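Complex shown without one protein chain; remaining protein chains in place.
So, chain A:
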């Protein structure tokens, strides 16, 4: 019998629909893989095998009854623990929400369940999605299934959606939700040799997703193939009247319209992304990508994104500013952790609760955000950052007059070892250098596996598209996927 955990989302869905195997068999296989890997990889904060089985049983029953099946029917997935799941602990990987079980279901997760998906568990992440390595989780960091040859040093799965990326790469789930604020879908996808797309800001409802930076946060799918990402995004996206920033647009049938034929398309190569000291491996994979897209029929043009160099500082003002305010609700009054020292007044309770509940990186960003919004500094930092953000968005508008999609590396390097960058926050922040501009501009962007570096670790390429043009992004991604023929997978060591 086929090893069900090796199948893609599309294959599982097809097999269940065709009756080749039962959804329950699929769920059982993945439940077993999850349980087997949990101690070593720590990809999940909670596992929910019974939820996966229940959803699968319903799909099997519906199929037997001849009822129509949803887009995700029979597909068990991992849910990033930033999405509120009714009755299932939702923590954002923070102690301050330890034990919190929402009485509501996020719009995106509900849409996935409605489409027939089942939940294997809640995936680990950087605390409040703040981080690029999963080292800020209060529940221990996720270990990448990848290792350098002949080396057992644990590697970062990327972040913040590191539980999602590790679980997919290790075949613990065929697909998972991610969220991307400054690269949190794309960078972990690149680090683990999988695909992930951050759609246009507003495509997926933010309702029920624990907020990090509201103007940047956007959910998206992560999976092993471009096709799987397209299918899952169709199930996740759609207008939600409960989110005032939600896009009121129909959801296209992206998977049906997928095409790797790029004749007549122009691919922009932003010259400012050729950073000094860009690693030779990353530079080579970028050149490979250019060649593949030409091979797919696209014309390659040079474009300029002159304000790119300001993207990181801009991002690290705006995102912490919003976070400092978004995280004010975790105060010990209504839910989650409450630390009430003897004789404490209200202020003491806030201080004790937040000191005990938030990790160091979260505190750092709250402090930065509070500082940049303070009287006397607001204009110099926040207002200035908003102006630069507008200029960055305008750079893209100008570039997209000359091209249809932009091709760039996803991250400046392959996965680093845990602990390698955590001592220096600035060095860690630099990991977002290629991913942050598209976030600031709200553009759809995806990472697809492009090959491996000299050490055999995966490298990703990033495609950035016009607003609402997920199709263009997915098509270019498919063209790369077909030519890169990425087949590397982590050796099972757990």
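Everything below uses one rule, namely that a residue touches a chain if its C-beta (ideal position, glycine included) is under 8 Å from a C-beta of that chain, and two chains touch if they have at least 3 such contacts; residues count from 1.
Definition applied: contacts and distances are computed from a predicted model.
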Undepicted complex member, UniProt protein name, chosen from "Ras-related protein Rab-5B", "Aspartyl/glutamyl-tRNA(Asn/Gln) amidotransferase subunit B", "histidine kinase" or "3-hydroxyacyl-CoA dehydrogenase": "Aspartyl/glutamyl-tRNA(Asn/Gln) amidotransferase subunit B"
Sole contact to the chain not displayed, among A:16, A:92 or A:204: A:92
Full-complex contact with the absent chain, from A:304, A:325 or A:471: A:325
Contact residue for the chain not shown (choose from A:5, A:31 or A:106): A:106
Residue in contact with the excluded chain [from A:259, A:374, A:402 or A:482]: A:374
Positions on chain A contacted by the hidden chain, ascending: 83-84, 90, 92, 97, 100, 102-104, 106, 206-211, 213-215, 241-245, 321-322, 324-325, 327-329, 331, 333-335, 346-347, 350, 370, 373-375, 378, 382
